[in-house]
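Quick notes on the structure that follows.
Heads up, one of the protein chains got dropped from this complex, but the rest are sitting where they should.
This part shows chain A:
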Amino acid sequence: MATVEIRNVRKSYGPVEAIKGIDIAIQDGEFLVLLGPSGCGKSTLLRMVAGLEGITGGEIAIGGRVVNHLDPKDRDIAMVFQNYALYPHMTVFDNMAYGLKIRGIPKAEIRARVDKAANILELGRFLDRRPSQLSGGQRQRVAMGRAIVREPAAFLFDEPLSNLDAKLRTQMRVEIKRLQDRLGITSLYVTHDQVEAMTLADRILVMNHGVAEQIGTPLEVYQRPASLFVAGFIGSPPMNVLDGRIDDRGEAVLLPGGQRLPLPRPRATDAGRPVKLGIRPEHMAVAADGFSIEIELVEALGADTVVYGRLPDGETLLVRMAGIPTVRERDRLTVAPQDGALHLFDAVTGRRME
């Protein structure tokens, strides 16, 4: 168990900068999720921690020791890969034991550690099988077993659930969470799935184009997205974003459609400034006055309903309502944001305005 510190880490491929200076200190036993779209650099960052990619600039320290120039085997980490990366010709037992064998750990202790891990992961019956004789979920568990037996300072997960079907993914997600709670090993987990991020993480690092857009707990990231990118990436369906302007007294936001939404607290210094206004679909409710929309599409999901409405000026507005649909397509509806549901972002930089 250990801390993992990433200090102003950069990665360049020739002239292209893939990671543009990431800074984060991961606490002992913390579960950090690296979240972002494909190509944002999250996997690269993880592989730099693992030692599978070189570090162009900055420092990575595991357990207080700078590991920039250490081989992966000397970094005291274990990694779980997306395609499991099990040795196909070895039994489940040998797959888990291989790393220990190389390190010259006595046979009896290897046996004990593998048995213990197999027990935790309910793999006991499969120890003599080959990976090809296992299902996807079982293979994923073997991959995790291989990480557990090493008793490393940190676990690195590279999209471990992406190859599983939806049902198994939910199940394995819960298992990973339980496992990490039980073992308390510092974990870095790369995913592009926001549900995995929200459910697993102690903290989320949202990445975009090699930059940390926001670092925070799942609820912070949801409730106070630091940028338009985060606002759009977290939450499903995504947040509505409308162009607006703060009125001359700094008390409300004026929208092109003529609506006037009062601000929770006046911001006199921003008077007259153009802004992007974000409202989550689940924070809109039917109201006496507010946005008048024409309903274009109704998605009934059972537990709730997503309504795609069109504003008079042509913008789309999503509204999420609890329960089964009570409206139909081409109906007219008036909706308004709930109190405190407004998010303001700078119209140019996209950063959050507090």
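To be clear about the criterion, a contact is a pair of C-beta atoms (placed from the backbone, for glycine too) under 8 Å apart; a residue touches a chain by one contact, two chains touch by 3 or more; residues count from 1.
As a convention for this text, contacts and distances are computed from a predicted model.
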Name per UniProt, for the chain absent here [options: "Elongation factor P", "sn-glycerol-3-phosphate transport system permease protein UgpE", "Aldehyde dehydrogenase iron-sulfur subunit" or "Thiol:disulfide oxidoreductase DsbE"]: "sn-glycerol-3-phosphate transport system permease protein UgpE"
Omitted-chain contact residue, chosen from A:Asn83, A:Gln171 or A:Thr316: A:Asn83
Listed residues A:Ile26, A:Ala50, A:Ile110 or A:Met239, member touching the removed chain: A:Ala50
Option from A:Asp71, A:Asp289 or A:Asp339 whose C-beta touches the chain left out: A:Asp71
Positions on chain A contacted by the hidden chain, ascending: 50-52, 71-73, 77-79, 81-83, 85-89, 98-99, 102-103, 132, 146
